[in-house]
Every structure is written in C-alpha cells, then in structure tokens.
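Before we start, here is the structure in question, set down as structure tokens.
Our next item is subunit A:
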Amino acid sequence: MNMLQENNWLLSVGTFLPMFGVVVLMLMPKAQDQAVKNVALITSIATLAVGIYTAFKFDFDQAEKLQFVADAQWISVIKSSYLIGVDGISLPLYLLSMIITLLVVIYSLDHVPNPGKPKAFFALLLVLQTGMAGTFIAQDLILFFVFFELVLLPMFFLIGVWGGEQRQYASIKFFLYTMFGSALMLVAFLALFFKTGAESFSIPYLIENGGSIAKNVQIWIFAGMFVGFAVKVPMFPFHTWLPDAHTQAPTQGSVILAAILLKLGTYGFVRIALPVLPDAAREWAPYIGGLAVIGIIYGALGCLAQTDMKRLIAFSSVAHMGFVMLGISTLTSFGVNAAMFGMVAHGLITGMLFFIAGSVKERYHTLEISKLGGMLTTMPRLGWIFGFCAMASLGLPGLAGFWGEFPAILSAYNPAEGLNQTVFRVFMVIAALGTVLAAGYLLWMFQRIAFGTAKDSSSHGHSSSDELHDVTTFEWIAWTPLLLGILVLGILPNLLFSVLDPAVQATLSVFGG
Partner candidate 1 sequence: MQHLNILAAQWVAPTIDYFGLAPELVLAGGLCIVLLVDLFIDERKKWLLSVISSFTLLAAMVPVLMLGLSETSVRSMFDGRYVVDNFSLVVKSLFLLAGYVVVLLSSSHIEQGEYWRGEYWFLLLTSLLGMLMMASSRDLVSIFVALEFLSIPAYMLAAWRKRDPKSNEAGVKYFMLGVFASAVMLYGMSLMYGVANSTLLTDIGAKVAATGEFSAVHALAVVFVIVGFAFKVSAVPFHTWAPDTYEGAPTPVTAFLSVASKAAGFVALVVLLYTAFPLAQDVWQPLIWVLSALTMTVGNVLALKQHNIVRMIAYSSISQGGFVLMPLAVAGLVGSGSTALRAVVLYMIVYAATNLGVFAIILAVSNKTRSGEISSYGGLFSYAPTLGVLMTIFLASLAGIPPLGGWIAKFVAFQSLIQSQSNWGYALALVGAVNSVIAFGYYGNVMREIWMRPVPDGDVTTISVPGSLRLALAITAGATLLFGVLPGVGLHFADLAEIAGAITR
Partner candidate 2 sequence: MYVNQFLFLASVLFCIGVYGVIARKNAVLILMSIELILNSVNINLLTFALRNGSTDGHTFALYIIAVAAAEVGVGLGLVLLVYRNKKTISVDDLSEMRG
C-alpha cells in the first residue's frame, strides 16, 4: 500500500489545475479573446500532460488496487476526508475526461458559439473538467457528491447561455432532473453512512461493511442511489432531459455531455452502488436490466422518429447507455467490463458524432435531415468521417463500439448466480434486436444525409458554395485523436480491457462473478 501512495500529489494537481486556469482567466481583462483562448488551451494541455504522466506512473500490474492514494483531513466533524485514488476503473475515464476537454477546447478555438463571451465559456469548460475528473478519483462519498454536483452549474450555463432556441427550458430541465436525483442520492449516502456504524464515508470502508446491512434496508438505500445515478445515465423513465439538453446544448456541451457526463452515472453504479450494496444489487438487477433493454428499444424507436440529426444522435445515446446498463445489470465482471468499455467507446463515438453534427449545423445552418443530403459530394471528407462514426456507433466489429455492445449482449446470456437466467436471456435477444434497429436508424440517417445529391442551397439562406467548406484544420486536430481512438480500441480492445479487468474483478468479487 505504501508504494501505492507515492507521488499522490499527481491526482490533486491533475484535478485542480483547470481551476488554476479559471483563476487566471478571471483575472484577465475581458477584451483579449486570443489571450483567453491561449490560457485555456495551455491549461488543458498541461492538465492532459499531468494525466498522461499519471498513466505513465500507474502500476498496471496491480490495476485492481487504488493508486496515488491521498488521504487528507477535510470535514473531520462528519468523518469525511479528502480521500482520492485511481484504479483500473477510474483511470480510463479520468484520462478520457481530460482528452475530451482538450479536444473541445481546441475545437472551440474557432468555434466559440453565440453569443461569444469566450472568457466565461472557457472558464466554465475548465470548471467542468475539474468536476468530472474529481468525480472519477474521489474515493469518499461526500467528496464524490461534491464533484458530482460541481459539474451541474457549468453545464447548466453552457446549455442555457450558448445553446439553441429552447435552451432555457432545456437547461432548467436538465438541472432540476439531476438535482432531484442527487438530492435523493445524498439521503441514501447518509443512510448508508449511519447504517454502517457512522464510521466513515470512504468508499473502501463502505465496501467492506456495506454488505452487513439488512437486506430490505439495502434495497431502500439502493433505490435512492439508483434514482441519482439513473437520472445521470439516463435510464429509460428518467431520460427525457437528455434529448432536450443535447439538442439545445452547443456542440461542445453536447460532446462533453455525451462523452463524460453520462458516464458519471454508470460509473457511480459500478464504483458505489454495486460493491457497497451487493444484496440490493442482486434484487435490483433484473429491473435495471429490464429498464436497460427498454431503453435500448425505446431509444432506437425514438431515433427512427426523429427528423433532427442532433436529436437523433441524442436518442441513440439512450439506446447505447441501455447496453451499458444491461452489462452492469448482469453483475458479472464480464458484463461490467463490457459496460466500462462501452462507456469509453460511447464517449469517443457519440462525442465524435456530436462534433460532426455541430459542423453540419455550422455549414448548413440546419439539422433537419430532410434538408441535408449529398454530403459526400459536397464535403467528401466530412461525409466519410460521418459514415465511419455511424458504422462505429452501430457496433461494427473492428471498431470500438462493437466491444461495448457485443460482450454486453453476450454477458446477458448467463448473469451472476442468483439472477434469473431466463429473464436475462430474453433481455439478450431483445438487446440483439436493438443492434439491428441501431443499424437501421444510423444507416438510414447516413443514407439520407450523406448519399444522394446535394439539396439546393435555397433551403438555407446562405449560398452553399462558399459555406460548405470541408473539414477545417482545427476540426482535424480536434477529431483525429477520437477517430484514432475508435479504430485502435476496435482493433486492440485489450488496451482497455487489460486495465479494466483486474479492477472490475476485484470490485465485483462480492458477487463471485
């Protein structure tokens, strides 16, 4: 354990460096946009550098153990401490958040959405980054909660200030939903704290002692957490904030939302809900699985009904997170691995899709699928990138999406012992059906947007000839890492699985799976 605590300053630096950037931004005069951009860029690069150094120092041979553990006094009165650390589950997401933020910042360098105000925009992005990174490293429930909530306000403003027409409604909706969830989550955390003897909020401690709670109590506590996390995921009945938020949010917002924020919920399930409350998890698993497959089909149907490109992608998120939740609900380390992989893959792919949607919006000034078309003739590169992402998103083997989707389905064939096999096998078949629907809506969208001949530019005010430039340099810089990630993870899934697997197995040891 001792060596696991060496250079434990790394995580704190990596997490709070963006805040430092924010402070610098605050002190800067408003006028100098360029300087503001530079500061943001440098900050995010530095953050990622720290993150990469962390990964470099990370001991992959014991990925199942928490590393760089720092444990400092924080709120001693309520027995909550500043306890942070990463293991194989946290590390990928921790890094992903940094990468995505950097890419978003790069993309924003020449895409600051209306109404301008780059200073505030970048400041919020950086705050968001701190919140996300912090959530993934927090090993103390209260700390987790603080970071978990910290992302709300920035995203609220990103949507509400820089969003589309309906932005205010969408932002309030997003906020109220999530806040409702987290309020109940907090109550659940407290109940957990007292039921485990009011000793400590640290997750490892709770994992040790959580199992001893009486089953029916566990179920109630789990219910609280479930609402909190399921809203974030989002799972079926709690999903309606997502399409609005995604559709209205600026491109950068949608990307971060899809790539990281949704993962906070699923991460919460894997990190806290499952290991701490095993019995309750067993009881809940079938319902979670059921909601997950409902989400899969439901999201797919929602997609088929859309006429708006961005909204369609948003609904596809519901479906994909359905696969993730299905994997989690099997309570097998195989399924959870699949879910974790699915989270990363979905982050890359859907983030990329939202980037594309943003660029399309910028060029065509509309996202109505019926008004788009012939993208391959007007902008072949963008079109093909779009096709690539669509293929990845529908789970084409050899691309990242597949390794999140197929193993999840596979794992549903035999869930952890104690779960009803037949039920889960039915889930499996339904989920498999979901893959077909996924192919349906994604290709349908691709066919209508990319194929065919270009619609005349009269559909939007500007003349298409000068508007429709192909992928720009900034876009290339911002996108290439994502595209590479999709491809590389697709070909060498073990890059990720080898990190996840030990940690997941350790986490789920309670289920004997």
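Heads up, the rule we're going with is that contacts are C-beta pairs under 8 Å (C-beta built on N, C-alpha and C of every residue); 3 or more make two chains touch, one makes a residue touch a chain; residues count from 1.
The candidate set was assembled so that all candidates are chains of the complex that A comes from, given by their letters.
Owing to the predicted nature of the structure, the values given are computational and were not obtained by experimental measurement.
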Selected neighbour of subunit A [touch, this complex] from 1 or 2: 1
Subunit A to candidate 1 touching residues, read off their complex: 30, 73-78, 117, 120, 142, 145-147, 149-150, 152-153, 156-157, 160-161, 167-168, 171-172, 175-176, 179-180, 183-184, 186-187, 190-191, 193-194, 198
